[in-house]
Structures are given as structure tokens and as C-alpha cells.
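First the structure, in the form of C-alpha cells, and then the observations on it.
Only one protein chain is missing; all other protein chains are in place.
A, B and C label the chains in the order they appear, each numbered from 1.
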Amino acid sequence: MKLSSFKRALWVFHVASGSCNGCDIEIVAALTPRYDVERFGIRLVGTPRHADVLLVTGPVTRPMAERLRRVYEQTPDPKAVVVVGGCGSTSGVFYESYNVVGPVDEIIPVDVYVPGCPPRPEAIIDGVVKAVAKLEKLEAGETV
Amino acid sequence: MSVLNALWQAILVLFGGTFLALVYKGIDRKLAAQMQGRIGPPIRQPFLDVGKLLVKETVVPRTAVRWAFNLMPFLALIAAGTVLLYLPIGPFRPVLSGYGDVIVVLYLLAVPAVAMALGGFASGSPFGVVGAQRELVMLMSYEFPLAVVVVALAWRVAGLGVGPAFSLATLAANPLWAQVGPLGVLGLVLLFLVLLVVTPAELSKIPFDIPEAETEIAGGLMVEYSGVNLALFYLADALKTVAMAALVVALFIPYGIAAPLGISGVGGQILDLAFFLVKVFCVMFAAVTTVRVAFARLKVDQIARGFWIPLTAVAAAGLLLLVLDKAVVG
Amino acid sequence: MGELAKAFEIPIGPVHPALKEPIRFTFRVEGERIVGVDIKPGFAHRGIEFMGLHRNLVQVLYLAERICGICSISHPVALVQAVENAAGIEVPPRAQYIRVIVAELERIHSHLLWAGVAAHELGFDTLLHLTWKVRERVLDILEELTGNRVNYAIPIYGGVRRDITPEQYPRVQEMIRYYRGLFEELCDRFLNDASVEARTRDVGVLEPDEAEALCAVGPTARASGLRKDVRQDWPYLVYGDLGIKAITPEDYGTEPRGDVYDRIVVRLLEVAQSIDIIERCLEEMPEGEITFIPKIPALLAQLKKAEGEGIGRHEAPRGEVIHYVRLEAGKEEPVVWKVKAPTYSNLMSWYPMFEDQEIADIPIVAASIDPCMCCMDRVHLVRGGREELVWKEELLKLSREKTRKMALGNG
Partner (left out) sequence: MRAQEVLAALKEALGDGFRDGEIRTRTVGVKSPQTIEEVWGRIDRGVLLPAVRALKDLGPLHISIISGADVGEEIELLYHFAVGFGTEGGEVMVTLKLTIPKSDPVVPSLCEVLPGAETTEREKIEFLGVRFEGIPDSRHLFLPEDMEVHPWRKDEPELAGLVKRKVKWEERDG
């Protein structure tokens, strides 16, 4: 079995774990004509069962933590997790709150961080591509 | 025709058909993207998608009925593939022409839909179940006008007395356009239009993609499928698209261009085959690609109402015109 | 199928972006018909007000900006007004105009975003793509004027942080011409399309008396025919000078029916209105200072001395935003900070809207209040009875092993 087809056929599922929507609209913007990720074979799908890459946005709120874990479980292997945005990567401005338990990497393993508040669509696409590169390295037997 | 020969042909048609189906799907996606102002994926994208799905883990949810959940994708693919074997491919007679007729094709076309519905029920997810209910309502809606179209054509061909009326090979070999009078031509036009409207519904494409409406029920039927199972449904969908388009071609535009151009032999066959592929593409482009780009998704009750009353009425009118024409022409 | 269908509860959610509006809907359905709905927000509740009470006011401003990525100027505009009212700070005229310009640019981007999302909810992706293509233009201008596509960081207490330079004027004017030229076509695409009309006419109806009783705000209320608009009713910044009128479907020449179609009408007309406002602001904007106190440490010192309470309101793209702030002398942080986002008020309007609709209408009705892509990519399933927790370390280990195994071809 080869992972080479991953390179050009990535299905992405987007989970918002308490984000402010800034990153989310940039993810959608990446789909639309100016950026058009479909030309790289990247597609946004409606269920984690179909996904190869999870795009997670937002600091993880208390009720979303368990849900995020469940979505991660539901995603079939092999899979990669890309965190989009500063608050998912480091908690950002949302520190010292009773309802924020993030950042994302405290809940599920993360492969790629895309910083920015919000990151530009180009950066998000780059993050997804880096996630694939990581999967490929695994294929080659390298430790990442 | 020997069994071995038929087997060879079947394998050729199935593999060729699958290849073609994926190429058409790629072209469809590319063109749709272009119409939406995007660049779109490369044409080989469906191959990459299928290849990737085959590598992915295949998850069976704990709440699912395991055997049914795993069986249905195979059933859908086999049924969609079998339809191809009953269809005349350009200059060639259907591989299974001796073994069934157009009614079998109608049944087989319904099988992938039923398989998807059962798979949706078996997945145990509420979205899957809603999707399955919708698929069945759709099935009930579009089968009737479809049946009227096919029966009308077969009845008229039977009147010609040129062979077994319900055989697709006969239907394809005897295009009706030249055999009927002006009333009949009008009737045929109506039936052709009905078939073109039924095509996207049969294929669950926008505006009729309600069983898997992504924004409503998150992929519906497919919501729990992953990996190989999903790949099989993906292939079944692609195959069914080609099969449906080929059926439209066989019923209404079975003409070749080799004979009028005076080319015969292998060259003529190749030319006719190529022309057939172009026709299939044109039908697909008209009935699937442009339609799905130009419309919003309809609601299930809007579709059911639209198909049961106005569309069936148009189909019946087409049938009636053919009958009148027969009475006039004799 | 009847018995089977009766038992169904369809959970949709849980994330609905805005301040506190990530939402889980639980619909009780019979076949395709909705017989009951329960709404549970709170999944993206980050406790922003709580955090705000422990930070200095400039930090609070950054928090307010991140309440919502789509209204990322509406909340700061309301907050700075509340603080300015509490502390008695005067805002230079030019700064007021710049705030209005950026707020109206945001309205254009937000309404176009909403229109595209609404099209997507209807399964009309072509319209989504074309609308968002058009929307990129206003984002370019926002980036040009503020330095970022989202989260602009423009308002500061007593003014704005960036001026609009003379070279930028023609670019903004060019954008105005671009949208003017496109407006007819945009309206035609949305309002004269048979399939859009079939899916939105008489769907998700909110009667005017219901809208009033349930305190609906913004385009949701205006589509029901109520001329409610904070810019018109309670002038602030320079909106009083501009003579803004609330827009209802009557301005399009149709009787308001309060359905989803009317909400499209109102939002599209507001795009045109915002374009006019921006054009006028560019013409009328006086020269001058853009801040009351330019240095942030000096500003903080001033705010630390301030004592008082104030309200700031703003008509965000989705409706009324209100911030209440109370300051005490000697404290850097606000003593009380209360935020209200528009969807907060519109939440209750969902109940009558969903009544007796179909499953197919859920996304468009839900989206008709709040221009977020809630259902689009975040509808997932709540699986009852599978509560087992896998701890992170174990999960990490298992998944790495499995991925590696599959990657190496042994899976």
C-alpha cells in the first residue's frame, strides 16, 4: 500500500473547537475561486469518516474537548491533524479562563501548526500540504 | 457466442467502463469548477481519490449492522457494472443481449439506490437513516416516469415487428425518429425531455442530491462509510453515471457516423465507438454537469410532487402522442 | 416507516460561531417534518467577559476583537464607545469617520459572506463560489486599509490606530465602482432564481409581532418589516449626520413576509446602502487627528484614573451589539463588562422559525439569522452511549502505531 495518492487527494474535515470564526471563514475562502484548493485535490468533506486531515480551529473549550477527541477517533487512519490559528496553537489571547482547556495539542496529537490570527488562506493550504509531507516521511520509515 | 468470449467482453467492458467513468467524473468536476470561476481539480483526480480511499482504514461503526453495512457497497457496484453489460456500446451489441431486456436494466438501475438506502439504514446513524428514507422516496418518485418512457418506446418498437421489443439491442438498432410521423416525433421529444430530467435524479446529483445533502444531513447515506466501502460507492456512482448516459444514448440517439461517412470495417467501428463516447459525454454534460452547477438543491417533497404529477403527465402525454401517431401512420 | 420515523431525534451542531452562539440543535422529527426543537448553545463559550475582568483595558480590546471573527470590528466599536462614555473621552471627528468606513466595509464583507453561505446551505455551490469571488475585493480593501483580512485592530479608546492615506482613496473608490457595477447582477442571481425562490419563499417565517416580542434585531427583524436599526434609532459616531434609514423588503418593492427570501433581500440592499455610506464618508471626512491620546501607556494611565459607567451600541451586520462597562478609579481592568452579540437576541426567534419546517430547511433557516457557516462543515453526530474516554497519551500512542503500520504497508 502506498500513500503517494495522498499527495493529490486530500479530504479535509473542519472542526471548530471554540474558535472566533476568523479562521473558519479563511478556510472557506481557501475553497472559493481565488484560492481554489480543489485544484490540488483538497476537498472539504462533511463527516470525519471521510477525512484524511482534520483542520482544528480555536482554543479548546471544556465541552468541545471530549467532542474533539471523539472526532479524532472517528477519523480513519492514516490521518493528520492541522491546527489553524494562534489560539489553537498556543491558546492565544484566551488564557486564564474557566472554560478553556486547550490548546489543541493538549487534547489530541497535532502534526502541523499554522499560526496567525487568522492565517491567510495560502498559509492554511501550506499547512495541509506540510501535513501530507509528514505522512509521506512516515511512509519512508523516518521518524518525525 | 461462446461463454469464454462473453467473459472476455464482459471484463473488457467493465474495466473500460470503470476507467471511462472515472475520466468522465474528472471532466465533470473540472468543467463544473470552470463554470464556478475556479480552476478545478486535474482530470485524473477521481483516480487519485479512489486510490487514496483504498489505502484508508475502513471503519465499521459499532452501532451498524455489520454484514449489511459491508455488503451494500459491493451490491451497488456489481449492479451498476452489470447495467453496462446490458447496454449497447457504440457499434457493438450488448454483451448480455441474449440474457435479458430493458426491464432488467430498469431493475438493475434501481439496485444501487436500494443498496445505498439499505447501507444507510444499516449504518445506524440518524443521518444515514434520514438519507435512506429520502433515497427511497426519490426512487419511488423517478421510477414511474422512467418506466413510462421505456414502456412507450418498447411498445412502439413492438409495433414495427423487427425483433424482441423489450430488448435494448432492438431499440438501439431501430431508432424511432425515422419510423414515426410528426405527432410521434413530438411524443418522442417529450419522452426524451422526461428522461433527461430523470437522469440527474437517478444519479442523485444536484438539484436532486437530497439523500446525501451535505449541509443538511452531512453526507446522509454515506456518513458512516469510509475507506474501501466508500471507494466502492464512489465507483458505483461513477459507473451509474456512465450507464445512465449510455442508456439515454441507446434509447434516443443510437446513430453511428461510420455508415453515413462510408467507413466500414475496424476503422468504422473505432469511429463509431468514439462517436458513442462523445454522445455519452454530451448527455452527461447536459443532464448532470450543467444542471448541478445551475440549480439549488430541492426539497424531497418538492421533488416527489414534481415527479409524480407534472413529469408523469408529460411522459403520459408523450406515450399518448405515440399511440395517436401509430393510429395515424399505422 | 411511520413508527420508525417518529422516534427520531436529530442532533445538529454543536458549533455555531459568534460570541456564545456555538449551538447544538436537537430536532424531533416525524419523517421530514420538524415537530420540536431544543437549542443548546455554549460549546464555544470561552468566558471572554470573565477573562476581561482580569486584564487591562487595552488587552480587553484585543479580546473583544476576538469575540467573533466576522464582526471583528463591531465588538471593539461598541466597547470603545462604552469606555469613552464611561471615562468621558472625546473622539476626534476623523476617527469617527474612519470607524464608520471600516464598520461598513465589514458589513459588505459579512453580508456577501452570508449570501454565499446561504447559497451553500441551499446546495447551490456555484453561487457560493461566485459570491465569495466577489467578496475577495472588499477583503483586499480591508487588508489595504487595516493590514489584515480579518481582525482589523482599528478602534482604540479615543480614536483609531490607522489613518486612511490620500493614496488609498482612489482604491476604495474603485472598489465602490466595482460593487455598484455588480450589484444588479448580484440581486438578479439571488432574487430571480427559481430554485432559490422555491427553497426560501415562506420558509422560516418570523411574524412581525413575534419578532417584536422576542426582541429580534438586525436583518432578522427588518425582514419581518420592523424598521429597527441602531444606526437610525440611536445615532452614534457620525451615523446621525449620514441620515441612515433602516431597510426592509418594502424598499425592494415587496410586502415583507418575514421569510428567508426577505432576509436575502434585506442583506443585499444593505450592501448597496453600505457602499453609499462609505462613499459619503470619504467625501465628508475632515482632516485632523485620529486619536485622543496616541501613546498607549498614557492612555492606560488616563483610563486607570477614570470612574464611571457607560453603554456602547453598534449595529453589527447581524444586528444590535451592546457593551456595558463600569470603571473604577485606580483599577486597570473594568469592574463590570457585559457583552451582547446580535445572535444572542435572535436566539429566541429560532423557535417560531423552525416550527413545522422540514429537515431540508434546517440549514437555511439556521443560517438565515446568523451569517456563519455553522452547519456547513460542522454538522456531526452525537453518539449516545459511547462515552468512553481515551486518554491522550494512549490515543497518541495507538494512532502513531497505526499510522506507521499502515504507512509501511503492513496494515
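List of remarks:
Keep in mind that, in the parts below, contacts are C-beta pairs under 8 Å (C-beta built on N, C-alpha and C of every residue); 3 or more make two chains touch, one makes a residue touch a chain.
Just so you know, these numbers come straight off a predicted model, no measurement behind them.
All shown chains touched by the missing chain in the whole complex, by label: A, C. Looking at C:26, C:168 or C:232, the residue that reaches the missing chain in the full complex is C:232. When the full complex is taken into account, the listed residue touching the unshown chain is C:284, out of C:174, C:188, C:284 or C:355.
Interface residues of chain C with the unshown chain, by the touch rule above, are 20, 40-42, 45, 47, 49-50, 85, 93, 96-97, 212-217, 221, 226-228, 232-238, 240-241, 245-246, 284, 286, 311, 313, 320, 322, 324, 326, 335-336, 338, 340, 344-345, 347-348. Although one chain is not displayed, its contacts with chain A can still be listed: residues 62-63, 90-91, 95-103, 105-106.
Definition applied: only the chains that are shown with their structure count from here on.
For chain pairs A-B and A-C, the one joined by more C-beta pairs in contact is A-C. A straight line joining the Cα centres of chain B and chain C is 43 Å long. Chain A and chain C have Cα centroids lying 24 Å from one another. Within chain B, residues 36-38, 55, 57, 214-215, 218, 223 each touch two or more of the remaining chains. In chain C, the residues that reach two or more other chains under the touch definition are 129-130, 133, 376, 379-380, 383, 386, 402, 406, 411. On the side of chain A, the complex with chain C involves touching residues 1-3, 13-29, 31-34, 44, 46-48, 58-59, 61, 63-64, 66-67, 69-73, 77-79, 87, 92-100, 106-109, 117-118, 120, 135, 138-139, 141. Considering their complex, residues 29, 33, 36-42, 45, 48-49, 51-52, 54-59, 214-215, 218-219, 222-227, 230 of chain B touch chain A.
Listing the residues of chain B that touch chain C in their complex gives 35-38, 55, 57, 62-63, 125-127, 129-130, 133-134, 206-207, 209-210, 213-218, 223, 293-302.
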